[in-house]
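I'd like to ask some things about the structure below.
Here the complex is missing one protein chain, while the rest keep their positions.
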Amino acid sequence: MAKIIGNKLKNIPWQERTEEDSMPIWRYSKNPIINRNAIPSSNSIFNSAVIPFEDGFAGVFRCDSKSVSMNIYSGFSKDGIHWNINHDPIEFQGENEEILRKEYRYDPRVCFIEDRYYITWCNGYHGPTIGMGYTFDFKTFHQTENAFLPYNRNGVLFPRKIGDYYAMLSRPSDTGHTPFGDIFYSQSKDMEYWGHHRHVMSTVKGKSAWQSTKIGPGPVPIETDEGWLLIYHGVITTCNGYVYRMGCALLDLDQPWKVKMRSSDYILAPYELYECVGDVPNVVFPCATLTDSETGRIAIYYGCADTVTSLAFTTVDELMKYMKENPL
Amino acid sequence: MAKIIGNKLKNIPWQERTEEDSMPIWRYSKNPIINRNAIPSSNSIFNSAVIPFEDGFAGVFRCDSKSVSMNIYSGFSKDGIHWNINHDPIEFQGENEEILRKEYRYDPRVCFIEDRYYITWCNGYHGPTIGMGYTFDFKTFHQTENAFLPYNRNGVLFPRKIGDYYAMLSRPSDTGHTPFGDIFYSQSKDMEYWGHHRHVMSTVKGKSAWQSTKIGPGPVPIETDEGWLLIYHGVITTCNGYVYRMGCALLDLDQPWKVKMRSSDYILAPYELYECVGDVPNVVFPCATLTDSETGRIAIYYGCADTVTSLAFTTVDELMKYMKENPL
Amino acid sequence: MAKIIGNKLKNIPWQERTEEDSMPIWRYSKNPIINRNAIPSSNSIFNSAVIPFEDGFAGVFRCDSKSVSMNIYSGFSKDGIHWNINHDPIEFQGENEEILRKEYRYDPRVCFIEDRYYITWCNGYHGPTIGMGYTFDFKTFHQTENAFLPYNRNGVLFPRKIGDYYAMLSRPSDTGHTPFGDIFYSQSKDMEYWGHHRHVMSTVKGKSAWQSTKIGPGPVPIETDEGWLLIYHGVITTCNGYVYRMGCALLDLDQPWKVKMRSSDYILAPYELYECVGDVPNVVFPCATLTDSETGRIAIYYGCADTVTSLAFTTVDELMKYMKENPL
Amino acid sequence: MAKIIGNKLKNIPWQERTEEDSMPIWRYSKNPIINRNAIPSSNSIFNSAVIPFEDGFAGVFRCDSKSVSMNIYSGFSKDGIHWNINHDPIEFQGENEEILRKEYRYDPRVCFIEDRYYITWCNGYHGPTIGMGYTFDFKTFHQTENAFLPYNRNGVLFPRKIGDYYAMLSRPSDTGHTPFGDIFYSQSKDMEYWGHHRHVMSTVKGKSAWQSTKIGPGPVPIETDEGWLLIYHGVITTCNGYVYRMGCALLDLDQPWKVKMRSSDYILAPYELYECVGDVPNVVFPCATLTDSETGRIAIYYGCADTVTSLAFTTVDELMKYMKENPL
Amino acid sequence: MAKIIGNKLKNIPWQERTEEDSMPIWRYSKNPIINRNAIPSSNSIFNSAVIPFEDGFAGVFRCDSKSVSMNIYSGFSKDGIHWNINHDPIEFQGENEEILRKEYRYDPRVCFIEDRYYITWCNGYHGPTIGMGYTFDFKTFHQTENAFLPYNRNGVLFPRKIGDYYAMLSRPSDTGHTPFGDIFYSQSKDMEYWGHHRHVMSTVKGKSAWQSTKIGPGPVPIETDEGWLLIYHGVITTCNGYVYRMGCALLDLDQPWKVKMRSSDYILAPYELYECVGDVPNVVFPCATLTDSETGRIAIYYGCADTVTSLAFTTVDELMKYMKENPL
Partner (left out) sequence: MAKIIGNKLKNIPWQERTEEDSMPIWRYSKNPIINRNAIPSSNSIFNSAVIPFEDGFAGVFRCDSKSVSMNIYSGFSKDGIHWNINHDPIEFQGENEEILRKEYRYDPRVCFIEDRYYITWCNGYHGPTIGMGYTFDFKTFHQTENAFLPYNRNGVLFPRKIGDYYAMLSRPSDTGHTPFGDIFYSQSKDMEYWGHHRHVMSTVKGKSAWQSTKIGPGPVPIETDEGWLLIYHGVITTCNGYVYRMGCALLDLDQPWKVKMRSSDYILAPYELYECVGDVPNVVFPCATLTDSETGRIAIYYGCADTVTSLAFTTVDELMKYMKENPL
């Protein structure tokens, strides 16, 4: 049995699987947990990140406004299900005007490393790249240098140094609705200068076609005794557009650019009406997990149809078993 | 408080806003008011125009047939909500065979000027352009010269001369699913020869992305003491296609190509299932309003998902306030 | 009154038309009859073929797996409505490794000729082409040579020789989401070498726009005393992708590449939520019929939204009348 | 024998056909007559218009600068072959800042009507449309309203009123390298308001494929006793881009939207190195002719490879004969 | 040393290699041998086939007319270099109007089998497919059934039966400037019904990028004691369009779908001005060879820039050596 390396989380949101749930991941019965109009200015709230904070939870949320501009907002919750999201977007502090200048921000991830909460997001700087910042309290936010040159999306930090280096996964992209995309690994001594770029995983044609157009890292990888458990999104191009689904892989603990296992089958796909209908139909897009090392429970937060936010559940054993039974 | 310049309309369809309605426009509770199969031959009825007529209302409706050919039909209603649409399309009279020859007709608007009801629509003449005709009684219809060279869509007349000229808004287009489009103004002394073309409004990238691909005029502009109130559609291109939303602007009374106000946020977007699901998902497309100068009430008729027709309500003050609070 | 040439089928699935059904085809009230997860490995089950077999029915089903690879599965039913589909895909026997090598298989049709059940499907062989095989018992399956060079889809056999030749309809295609497509006729003395290719029907722009992008044969043609009744799919390209609808035509009995009648209007289109929402929204795709020569009843099996399988009903007279009343 | 209606032009540039010239048009032996760097700032000079003026000739030239911005310049010549082009672009006078504001100007035509020289060109006004102006002396230039809404190119005036109306041919376009295009006719009482738009000629697939992608009017139509002689360009799309060739047609004198003759074969195509090699390979693009009514001689000025300007010769009889021998 | 299996051809056109020629193929010093205007109606003559006939040579030529319609013409030559091409296209005889109806014909190949000269070409029949015909004397021509369903190009017969079957190579295509294409093998007992389709060769990305977009068979394969020697064209897509080059492969004598050798390097590419400049720049396209079994000499006829026809020379040993030294 695999074991999550990390903290206990007694108050992890949780719901047992019902008999009708045959997939390795099962949905929260009251999905979506955050509606499109949860704050007055929002057109949609989705692709958002949460993390344990104090005795509850904090989060950074993608709220597209009713002008359909993209920005990130902080929020808090006691139970991880009911959220109070600030009505104003995060204002970052920093020294460099060039970096602080905002074009757009979306698809945040949050990762606690050492002493602070790091936030990465897709940041508009003459094209999409990986914006970086941190906070200690989810009140004051500091922005640092963009990690990479454009064009990039889905920058996801590992929750600890690997060797002597901070490490990040990302998906190099283009300027638009990128019709390609692999997952890469990069490392840094100082969170400012990045190098040692390694290819991690490619798309798969034919036999695993749900991930044939592009793939991108989702939540912060979950450390287990068997490797880093990565939940990611995969995309197929149908005659009526993209469909985003969810898969998982296991990366080597010390050389995370080496893939130890990867499931051929998806672990979640748009089945429910709130996943199939919305501003962008047929999207499930995971950005965060909560984990409890004691029980192996995993709660996954994912955006639905680029419109609302939902919650699903699984355990580390379920995903490990699924990858073993459905190898790529 | 802004004031509508125009007639009273005691019997304007109306429903008060409920507490749940937080947007400047609220939907009729029994939407859609016209279903896709409201006449025997129809595949869909949408993007249609209505106007007060005698003691009730008349309309010109886009009914796509079950062969999915596009034509316009007249119809009548006592209350503006329940409609009897003729089972046969409008047959235009006219002297010129070249002009009467029909390829296709769609997206009509109706505008009363001086002594008659003018109808404009997207008319197939070696490509889409603006067809024009008029009626006195919605029984006999006369067709006149196309206003412009192809390729154009969304020709919308102003309800009175401006200076000494009839005036029209339109959206120059291409031959297909045009991926661009601004709103222009043209004028004419005689409704036959048009010139003095002026650019009115462009698309907006980034900060108001819902209108980043193309915009086009919707209903006949509403005259107010502060300017012409224009409701229009705006389109964004997602990875899964276009989303059509609704916005508003205020144009100068005497020089309507000058924009005095324009809201950054949309005023209506596809949220409801009948707006998100249909032959073309995620479309709200306004083509007509009814207005009551006494109360400032506005009833908006709009096509949904290129399939059905719905009704929404607002007031001139709501829209004015919204533009002021959400300036572009 | 037209007469179906063929066997009686007392146990044909059937439901009378209700008053609300105004189209020539009416849906089964408990659609969809096969859900996306009807077998453990399936993401979706659709575009499938059934046929009378022994005292019930057999079928060949397209089941896309949860890795979204495409394959075909056999299944059985007592009533044509409730189906047991094998959990493992069909394994074909044959002598030639080159032909047996499987890339992907989808959209099967089944046709009984002389002494056996022939199966045709879209077969991946350096691109999509028409795969062929046969079975006597739906337990053991034999694969023979591909009928054509790539790129082709929708190979549909006639249920008897025409003149001295076996005959097939198909839709030549390209390597992707083909944006064109006409129906062609080919013949063969031996089911192995094909020639005498004839054009049957083209797409129609403008006046029958639902079939303006591509058309393809659906179920095995139904022999009637007036000609071969062909149900086919037609596709239009909207700004948000393809919409697949269903139409019908009557082909000459002896020279089936000659079209005697063809309806301008579609006979079924995506109206219901299970047809409009799914992995590929707005698709109805017919692949098989059951017919009863005594009553003229026709039961149509069709895929919905590339996700589930449904059933609809009509009679030979209904379709004949519809074609006469709505000629192209 | 057809007769040109118009002035004598003793000093028309001329060169007799040689034995090697088998086409209805033959090139000037010292082509190109204007090189790409004929003025200091120019990258290329092409697609330009000339006209008899005083005892010699005047012209309006498209000079793309070395920044590759597009503008029009006046120039003068004694013999129509050696040209002095002003080093500064034309500065237009006018009352309306909105109209005078220049984005870009290209592909001019010059037409003498009544008392002045009218200039039309492709004018950047929120997209390409037909700019209009006039001069009496080629020193002072006046700009008036754009003739049409965007998007249009190749606006070409007729040299006299037809009926009571000024008349113009044009080619409605889109915002880029337009992949379609027919020729239309429009008329005006006052050169400001245009209407009565008529379709003149379409592209031709298959049997005259050199004009299968788009066609556009070239020089000012030449009045003859048999009709308006129109020289135009036609474009085909090869796997390596567009090829522009030259053709001719005869339009009805009183209803010029009616085509009396049109040649199936082109009259000139890129054969010479200066036509095949340059900034845009494989382009011949006619913008002006000089004609002599006494001899029937026609001198054609045409741009080559979007880089230089050349001269070719023919007679009205040659073109008439060619059209009769090669009818479409 | 490889040996050509076939006839002696004393009068094969020939020129020795000069010291400057370092490639395995060397050009005729007076290329092109056929100019674009070699017959009065022609725009271009290229991609044509020749064969020994009586005491000289006959050929079938692609002549695009000055209307840029495509057709094939017969011609004769004493020396294989100077050609008399008929001024009128080939008129085929046959019984079936459906087949004789001509849309367009291009890129012919000629192959002598048993008792007659077979001609295959790209034939317009609701899209491009492989037209077939034969002649005994190059005066009377008979057309038979198209070999395949559309869409196909470059049908090339083998010069004898293989096993008991006639055999053909071809390149399945789409309706336009096909951006993909592999070579396939088909066989037939009767030249009318074709089957047993086999994949022969694919495009090659990266290491042999000149053939990365599509490949297609060129001249009739040359029988040698080591296998069938196939000269073919390969295409790469640059930012400025396609470049067509020439390569060679060796196919198994009895199972010609098995590739024994294939050179990684091209054997000829557009270097000369007449290959780089023309209606379609950067094309060399081989359609025929003459061979002399006594000397191993090979004369290759190839189209240049879709405009003219040229000649190049090699020997069977040169090509065998080149393939061995530059294996794929």
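For clarity, chains are labelled A, B, C, D and E in written order, and residue numbers in each chain start from 1.
Keep in mind that, in the parts below, a contact is a pair of C-beta atoms (placed from the backbone, for glycine too) under 8 Å apart; a residue touches a chain by one contact, two chains touch by 3 or more.
All of these numbers come straight from a predicted model, not from anything done at the bench.
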Visible chains that the absent chain touches, using the contact criterion stated earlier: A, D, E
Touching the absent chain when the full complex is considered, from E:A269, E:V283 or E:M320: E:A269
Option touching the unshown chain, where E:I33, E:V243 or E:M261 are the choices: E:V243
Of A:K8, A:K30, A:H197 or A:K324, the residue in touch with the unshown chain: A:H197
Residue ranges of chain A at the interface with the undisplayed chain: 98, 125-127, 129, 145-152, 170, 172, 174-175, 180, 182, 184, 186, 188-189, 192-199, 202
Missing-partner contacts on chain E, residue numbers: 22, 206-210, 212, 236-241, 243, 264-266, 269-271, 273, 276-277, 281-282, 326
Touch list for chain D against the chain that is not drawn: 36-37, 40-41, 43, 65-70, 103-104, 124, 177, 240-242, 277-282, 306
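Note that only the chains that are shown with their structure count from here on.
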Smallest count of steps, each to a touching chain, taking chain B to chain D: 1
Chains in simultaneous contact with chain D and chain E: none
Shared interface numbering between chain E and chain C [over half = same, under half = different]: same
C-alpha-based rotation, chain B on chain E, 0 to 180 degrees, nearest 5: 180
Whole-Å separation of chain centres (CA-atom averages), chain B against chain C: 41
Per-residue multi-chain contacts in chain B, two or more chains: 240-241, 277, 281-282
